[in-house]
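Structure, as structure tokens:
In this view, the complex is presented without one of its protein chains, the others remaining in place.
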Amino acid sequence: MEAVDERFLPVPGNVLPRFAGIPTFMRLPHRAAAELDDVDIALIGVPFDSATSNRPGARHGPRQLRDLSTMIRLVNQATRVAPFHLARCADLGDVLINPVSLDDSRRRIVAYYRDIAAAGVVPLTAGGDHFISWPILEALAADGPLGMIHVDAHSDLYPPYFGGFDSHGTPFRRAVEQGLLDPRRIVQIGLRGSSIDMSDVDFADEHGIRQIAVEEVFDRGVDDVMDEARRLVGKEPIYVSFDIDAIDPSQAPGTGTPEVGGLWVQQAQRLIRRLTGLEVVGADLVEVSPPWDAGGNTAWVGANLMFELLCVLADGVHRRRP
Amino acid sequence: MEAVDERFLPVPGNVLPRFAGIPTFMRLPHRAAAELDDVDIALIGVPFDSATSNRPGARHGPRQLRDLSTMIRLVNQATRVAPFHLARCADLGDVLINPVSLDDSRRRIVAYYRDIAAAGVVPLTAGGDHFISWPILEALAADGPLGMIHVDAHSDLYPPYFGGFDSHGTPFRRAVEQGLLDPRRIVQIGLRGSSIDMSDVDFADEHGIRQIAVEEVFDRGVDDVMDEARRLVGKEPIYVSFDIDAIDPSQAPGTGTPEVGGLWVQQAQRLIRRLTGLEVVGADLVEVSPPWDAGGNTAWVGANLMFELLCVLADGVHRRRP
Amino acid sequence: MEAVDERFLPVPGNVLPRFAGIPTFMRLPHRAAAELDDVDIALIGVPFDSATSNRPGARHGPRQLRDLSTMIRLVNQATRVAPFHLARCADLGDVLINPVSLDDSRRRIVAYYRDIAAAGVVPLTAGGDHFISWPILEALAADGPLGMIHVDAHSDLYPPYFGGFDSHGTPFRRAVEQGLLDPRRIVQIGLRGSSIDMSDVDFADEHGIRQIAVEEVFDRGVDDVMDEARRLVGKEPIYVSFDIDAIDPSQAPGTGTPEVGGLWVQQAQRLIRRLTGLEVVGADLVEVSPPWDAGGNTAWVGANLMFELLCVLADGVHRRRP
Amino acid sequence: MEAVDERFLPVPGNVLPRFAGIPTFMRLPHRAAAELDDVDIALIGVPFDSATSNRPGARHGPRQLRDLSTMIRLVNQATRVAPFHLARCADLGDVLINPVSLDDSRRRIVAYYRDIAAAGVVPLTAGGDHFISWPILEALAADGPLGMIHVDAHSDLYPPYFGGFDSHGTPFRRAVEQGLLDPRRIVQIGLRGSSIDMSDVDFADEHGIRQIAVEEVFDRGVDDVMDEARRLVGKEPIYVSFDIDAIDPSQAPGTGTPEVGGLWVQQAQRLIRRLTGLEVVGADLVEVSPPWDAGGNTAWVGANLMFELLCVLADGVHRRRP
Amino acid sequence: MEAVDERFLPVPGNVLPRFAGIPTFMRLPHRAAAELDDVDIALIGVPFDSATSNRPGARHGPRQLRDLSTMIRLVNQATRVAPFHLARCADLGDVLINPVSLDDSRRRIVAYYRDIAAAGVVPLTAGGDHFISWPILEALAADGPLGMIHVDAHSDLYPPYFGGFDSHGTPFRRAVEQGLLDPRRIVQIGLRGSSIDMSDVDFADEHGIRQIAVEEVFDRGVDDVMDEARRLVGKEPIYVSFDIDAIDPSQAPGTGTPEVGGLWVQQAQRLIRRLTGLEVVGADLVEVSPPWDAGGNTAWVGANLMFELLCVLADGVHRRRP
Partner (left out) sequence: MEAVDERFLPVPGNVLPRFAGIPTFMRLPHRAAAELDDVDIALIGVPFDSATSNRPGARHGPRQLRDLSTMIRLVNQATRVAPFHLARCADLGDVLINPVSLDDSRRRIVAYYRDIAAAGVVPLTAGGDHFISWPILEALAADGPLGMIHVDAHSDLYPPYFGGFDSHGTPFRRAVEQGLLDPRRIVQIGLRGSSIDMSDVDFADEHGIRQIAVEEVFDRGVDDVMDEARRLVGKEPIYVSFDIDAIDPSQAPGTGTPEVGGLWVQQAQRLIRRLTGLEVVGADLVEVSPPWDAGGNTAWVGANLMFELLCVLADGVHRRRP
């Protein structure tokens, strides 16, 4: 392994105990968005939840994710990946969103991520509700539509809310409509629950989006499902969007639209590890809503899934490095 | 599909958001018990828990189940059943029980369900503790003993409590003794935990009741178990009683007598879906006890299992319709 | 006392226990907004919180207030007022707001309350965040500016948020600017906490609004403060707006912007009772945010304060009756 | 001070830390009810709550009170009373009640306390709901009616429940009817909340019971109120019954029928200390309901009030000792 | 079956309800450590957590485990083992540890367990943090190194903390270094999570300790893993140490160093049952930390796993009895 830049290694727990210190994501150094020249991967919070149709609170997600993430250590024991040794990671803090305006917030997020993309930095984002994936995609898909692996209880392909409004249920319908995503390279995993009228399924069918219900994952197993998903998205750039409500509410109760009978964390870890080698240009973990989980296990699950995503991203950065 | 009676369709969440409105079961219309002539299936609360031997609180179950059930939508995505389009459903409110008297409450419940049965309405009941199944069976078994599929951590075939009293542990022993249930058509699924003296097992063995421990479900799988259960109960009328403590306490902590190592919600959903086609004359979901689950996931699980039961009941109503 | 209309008397707890039944405000009959001809006072929910600058969740307020309010009985023991015998009260359900649009929601609320006002019905509203008082005032102040007694930790006279947006911190500044309120007849009670820049105080000073800090209430006592407040608002019509965050967070933790060192509930009860005899044309109780109070005491306090407000309103209806 | 019996001194916290050990009331020795010859004061649990009309759970009170009471030390700093040095105290465990029968439980409690009274032991009881005071009084009033100081939000003088049943709202009406209490020597302190129909007030007025609303306590102060109470009960034997719902729900949320605007713990401590010198033959602390207070502060308040009551009882034992 | 000593049978729940009574482990008789001559198995609390590197609170474990364990009954339904009929069990209370000194506490624990071992009593211990296993092993391994089956998310083979201190992460490294454990007869099951530097894995590899990650358990199944474990530890004496954090945090959130993606309770039950027949000389269940699980399910899981361990120990006592 090449020389490691010590400035980007989290302080270990036997120097500063894990409950101590000002919490950044995984105890990484805090960098201003303007100082990105030596950063490979940026961990970013987007504390916006004003597009939530049911239970709000995901605006508090980034802070609790930071808090819990300080319990993450350096090496992924299951895969032996040590992401902070493979790529220079930093916590950029939170995007300055406007909680009383969807439009203003959307503009702010697009502008922010355009700068990230321009700097050649790979973003790993903590939401916030799922609305935020739309402006992120708008910034990242500048060079053409992306593929996507989307893990979620809901398709988020729903028609406009209240007759004509965007919400956290519409981001990927809008992204497909705008050409930010290539629908034939979208795979949605973990779908379940009751539905209003199946209009999202109709949209998926019309555009060739592959939807995999949670029952199918339980029947086929994660490995088989991911083999198919890898085939479908291919080697071209993809985005990975993970909605914490994909996980069963017993493991992740703190979310805005819980659905019973979900994926297990154990399956989600395996699923993310199977993304290794794909061309992932960005990822997010959204819908962690602290007010709905006093115990904080949701954020602890979320922080671990972010770590798994980070291992995939860092491995990609490392492989692509000349 | 025949014409749908719009009066019985729940108001959708993009007209009135799911957190808004006075909560009835699944946002159904509220009907008085006296106005049942156009109702097929009645959702009824029986907020009685005074037969509880351990932790009380299930009297608060119907209200929290109503509250959470407003997040249920119209179509079961896994089965594509749309129950509110198949049958006219209504929320009848709660039976007027007397919290300080088992005897008085039992009389009130029997009388109430006799009227339901007389009106030809199929009841889907939310408890309350498991004692309430006994008077419900007394009303529904007027024409002869019923079969039963009973999902529970406990057999509820225990001998009288404190030497001579009924409790929420005795309903099915009493129902068998009174000829309300045909023991050879009873299947109990999910049994586990420690036992005082195995006298309930002796009772089951003597009467030919089939008991399936949770370990057997894990070993054989839900489908195989349900094939056997369907064979045993046959095509004659059955009752379905689902005690939420059948589910693992991580998914359903809010109950009076939790037992670790339970069924998963994912298995319970599959189990209930496999009831389709049986002659189900009524069902209940009992022992949701809100004070023991501040987060409310137990009631959310309970509301979803009620929805699965409702899909089975509505399908039956629809099939039997001339 | 004249004959009482039995249809408007809540069902007593020794007929249907207080934990039972579908929860309406104080167990009142549910009426559609279109059927108001025999209603004197309407209890209305406005489950809107998308103008919240800090912790969201007040959209869940009306439902939890309804739930807890079922523990309210018929007579105010302290004052011997029996409001349901003095005036015909009904629960109108919730206004159909749009959670992802402030503008759309504002229009919907104004229209709704114009109908209420046109019907000659006195509204007692449960929020929702404090933004909702602005459109309510817009509807109620059709005949000229109202006075207001406003109990709150915050003045809600703040300048536009994020440079040009309305929020739950701006309603009364906007109402004064629009001539909906007569600033010289506004009394604000309970103000405290840290401030960004005192610009709201400057606005109050410029317009002649009387602000009474919580420390002044503790020093002078409620009776003395209320004597002054009654003098200032006089005999002309006033609106009463009660933000639950006026109360100390130990008694009312479930709110979006808590401030320590607040009024006691005991003082608030006394304060509201001293409104009797004023010309109150409407009242609200806002900012109860259930996700921030798992125990529910905030909503129980809120329901009791709504009952105290209702006693004042019912007494007014009764006095004005020919 | 005479020689102290070391066997009755709680183990100190610097020998066995307060979080350690099997929890008895205040770390006292556990005695069987049959071994009372050297005991002066018995601490007894009555874990019965099946007479509760609203929220159940007080059956879990004695255990949580024992748990929290292990934080109590030996000397009352405010009064310098050291109760364990003044009287020999022991924890007798719990009365064997029957949770599914009021009648059977009532018989069991009467018999148990007859033995206590026969042994000349002063009982300090932890409930359970307020129903239990009735059978306790039946045992203790064998030699004639007692006076009573009763601190509570509710008078518990209500008429029969559901037309003809006893409940936790009827104990003192029944005790007066049976001649167990002398109504002219009853003082009720802390009454408040809404009322169904004021029939309990009529009963009090007819029998000469003195009722002091919480507002009167706030206006006059504890000392003045207690001067009057001491005059009214005089020097004859009295019972003291303290319902934890007398305390404001912010300090004692864990109870079955909370009422906002209550007494402060600080006032309750002062109130109990002012009982010193009265002829108190027994006392109880009831309605602590752990499921409604996850944090446990209610039980911590309850344990402290039991300690204050114990100081009064021990002082009485010590004074009466020849 | 031989005659059972009734003094050692827990009181059944239909005599004293399970929520009643002073809580000992599984309602067993409380014995002083000095009275062990007729005891076969001792249940002991060690409420020590001052070696915790992250979240403290396990000092409160024994008390909550006792509280919840009163819901355990007499017969293991899955295995039909009735441990209290096979061996005389008693609750010895808690070891007198010193919360502000690791060294003093270690000395106290060693001395205490030497007496237990000398009395020929088999100890089943409830922690406390994992540090306590080290002094227990020091006492039990007097006759030579023991084997160990160790179920845990962490290996606890970590190097000294803060450069030279013992902690709850070092007990088994120290025990191996001191010759208390035979590393080739150690099997560690359930390991997972992120790691600082894999130095514990190096230690395990050097000493021949078998480590089985949680992923391996999921892939191979419990039975296959346990077949291997039984082969490795053989027929010589072993100790069993079960850290509750082996279990997934959804089922056991109340612990000091949670790791997502854990074993299921259902697997843990099967795992412990497969220990039957091994020469188990002692066992512990550690790291239950009540402040991190308001609901108490962690302790309920812990109490059930203690019961499973007790069944194994009682079966061993019974088999070895002459």
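Details
Order of writing sets the chain letters: A, B, C, D and E. Residues in each chain are counted from 1.
The working rule: contacts are C-beta pairs under 8 Å (C-beta built on N, C-alpha and C of every residue); 3 or more make two chains touch, one makes a residue touch a chain.
Predicted model, so just to flag it, every value in this text is computed and none were measured.
Between the chain not shown and the residues E:Arg59, E:His85 or E:Arg192, the one that touches is E:Arg59.
Annotation: of C:Pro253, C:Gly282, C:Gly302 or C:Gly316, C:Pro253 touches the absent chain (contact as defined above). Of the candidate positions C:Gly208, C:Gly221, C:Gly234 or C:Gly261, contact with the hidden chain is made by C:Gly261.
In the full complex, chain C contacts the hidden chain through residues 53-55, 161-163, 191-198, 213-215, 218, 248-251, 253, 257-258, 260-261, 292-294. For chain A, the residues touching the absent chain in the complete assembly are 15-17, 19-24, 30, 45, 47, 59-60, 62-63, 66-67, 91, 93-94, 96-97, 99, 294-295. In the full complex, the hidden chain is touched by chain D at residues 12-14, 17-19, 71-78, 248, 250-251, 265-266, 269-270, 294-295, 297, 300-301, 304, 307.
Convention: only the chains that are shown with their structure count from here on.
Looking for a copy of the D-E interface in A-C, A-E or B-C, one arrives at B-C, which has over half of the same contact pairs by residue number. Inter-chain spacing, taken between the CA centroids of chain C and chain E, is 56 Å.
Measuring from the averaged C-alpha position of chain B to that of chain D gives a distance of 40 Å.
Touching two or more other chains at once are residues 17, 19, 59-60, 99, 294-295 of chain C.
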